[in-house]
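Here the structure comes first, spelled out in structure tokens, and everything after it is commentary.
The other protein chains are all here in position, but one chain of the complex has been omitted.
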Amino acid sequence: MDLYDDDFTGDGHWAFGTGFRDPLDGVPMTPASPELAERCLALGDDALVMSHRIQEWCTRAPELEDEVALANIALDLLGQARLLLARTGRDEDALAFHREAAGFRNVRLAEVRNGDFAHLVVRLLVFSTWRLAVLERLRGDPDPVLAAIADKGVKEVAYHRDYAARWTIMLGDGTEHSRERMERALADLWPLVGELFTRDPDLRAGFDAVIGEVLARATLKVPAGTAPPGPRGDDLAELLAEMQGVARSLPEATW
Amino acid sequence: MTWPLYEVFVRGKRGLNHVHVGSLHAPDDESALHNARDLYTRRNEGVSIWVVRSAHITASSPDEQDAFFAPSGDKVYRHPTFYAIPDDVPHI
């Protein structure tokens, strides 16, 4: 019996790796300027570190359907990280596995330790709303490679935002208990929002509008005030110890 | 607390009918559509999906009334040919 003898699924349309185009297909690759490399590094680190935190949810999701959805999001972000790190002109694995915490350029929102599912939902809502705005702008970047990466990323991150927004509404306007957890997560994470707009302060208004609309539908309030974030903890160092441990223990190895 | 069961129908490409591909659980219609995209189509663009609560299906005979089920769905890096294995390795 031929397992592939199935017209409906056998045309390759369903399988990644067959029906998908290389996002950089036909895009001219020129050496990245130091300024471009630095921007790609920061965007890549955000995606890599955020993906790691979502990977930590694997086998812990509240329902199997969400297990699948979260893995998709983590895979999308990992894919973005790989394209962006490669665009710096350096080796993706050297950057991911052989850099110290001080060399990472990610925002703190991506690195803080996981909490409960409400924490994940709020972090993903904030992260993807911000990142979507950033990537939409980068679609018009003078570097055609970064523009192509951003174009692919916009579709993915719009989907992540949609996932997070739906859960924000369900948990905010669910039970009393879920609402309390969402309020706590918002309070915990909101001090990290300010840092996101250091580079592009003009994106803040659009961000606030989207978050305001989602939270209103969730019957939640946008946290008041702009409390400064606490001191940076060792969350990233701890994350990297786990991520880099195997690679560093066998530096001559090939994988 | 189990969410309702939904049946998923997918139009794989233009010119084809929607075909039943499987089922899943979701708290509401919108989530069901989202979950169906994640599980059964991996968000390929140009694909059309219908979801319907299993409880809302009326069947021609009691014999067929249950959730008719034919799972489908595929994912990333999922093609065996993605992995270079020498031709002289048998049965893999």
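Labels for the chains are A and B, by order of writing; each one numbers its residues from 1.
In the analysis below, a residue touches a chain if its C-beta (ideal position, glycine included) is under 8 Å from a C-beta of that chain, and two chains touch if they have at least 3 such contacts.
Heads up, the rule we're going with is that contacts and distances are computed from a predicted model.
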Hidden chain of the complex, named as in its UniProt record, picked from "1,2-phenylacetyl-CoA epoxidase, subunit A", "TolB-like 6-blade propeller-like", "Oxaloacetate decarboxylase beta subunit" or "V-type ATP synthase subunit D": "1,2-phenylacetyl-CoA epoxidase, subunit A"
Interface residues of chain A (partner: the chain not displayed): 1, 3-4, 6, 9, 16, 48, 52, 55-56, 58-65, 67-68, 71-72, 74-75, 78-79, 81-82, 85, 92-93, 96-97, 116-117, 169-171, 173-175, 177-178, 181, 242-243, 245-247, 250, 252-255
Interface with the unshown chain - residue positions in chain B: 1-3, 5, 22-25, 27-28, 31, 39, 62-80, 82-86, 88-92
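As a working rule, only the chains that are shown with their structure count from here on.
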Chain A and chain B, separation of their C-alpha mean positions in angstrom: 26
Residues of chain A that touch chain B when the two form their complex: 8-9, 11, 13-20, 63-65, 68-69, 72, 75, 155, 159, 162-163, 166, 170
Interfacial residue positions of chain B with respect to chain A in the complex: 3, 12-13, 19, 21, 24-27, 30-31, 34-35, 38-39, 41-45, 47, 72-79, 81-82
